[in-house]
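Every protein chain but one is kept in place in this view of the complex.
Let's turn to subunit A:
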């Protein structure tokens, strides 16, 4: 999944891709959420850092409650069919072996809540644990490849 053009999604960013472009990110306690239209083969990937914006300014991708609406708007602008949209999520690890702020769980919970509220079906997820994840998503196949420990690869 790494031969096509790869678009890296950094902390707090939202990135769009089409067809055989690959969305890639490294996730720790953040949540990587992909919303995609499997028929039109277009996807948006947000690297969500925190659950709630509380009215704070900044990039919409940083917070779960601003990222999901911004992704849906951008996908509509790019011609995605709102009825066909699906979601997958990953990340939300607790990296340092303690439960500091429990931020991974809270991020995942808020992303799920936002998706439910916006009626976007959550097709699959791989969240939690104590390890970072290297993640690739292909709008062409709608597959998300998740690599943990540099070797163990899972497709969701």
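Everything that follows uses one rule, which is that a contact is a pair of C-beta atoms (placed from the backbone, for glycine too) under 8 Å apart; a residue touches a chain by one contact, two chains touch by 3 or more; residues count from 1.
We take it that contacts and distances are computed from a predicted model.
Q: Leaving aside the chains on screen, match the unshown one to its UniProt name from "N-methylglutamate synthase subunit B", "CheY-P phosphatase CheC", "Sugar ABC transporter substrate-binding protein" or "histidine kinase".
A: For the chain not displayed, UniProt's protein name is "CheY-P phosphatase CheC".
Q: Please output the residues of subunit A touching the missing chain, sorted low to high.
A: Residues 8, 10-13, 24, 26-30, 47, 49-50, 56-59, 61-62, 93, 95-98, 100-101, 103, 131-134, 149-150 of subunit A touch the chain absent from view.
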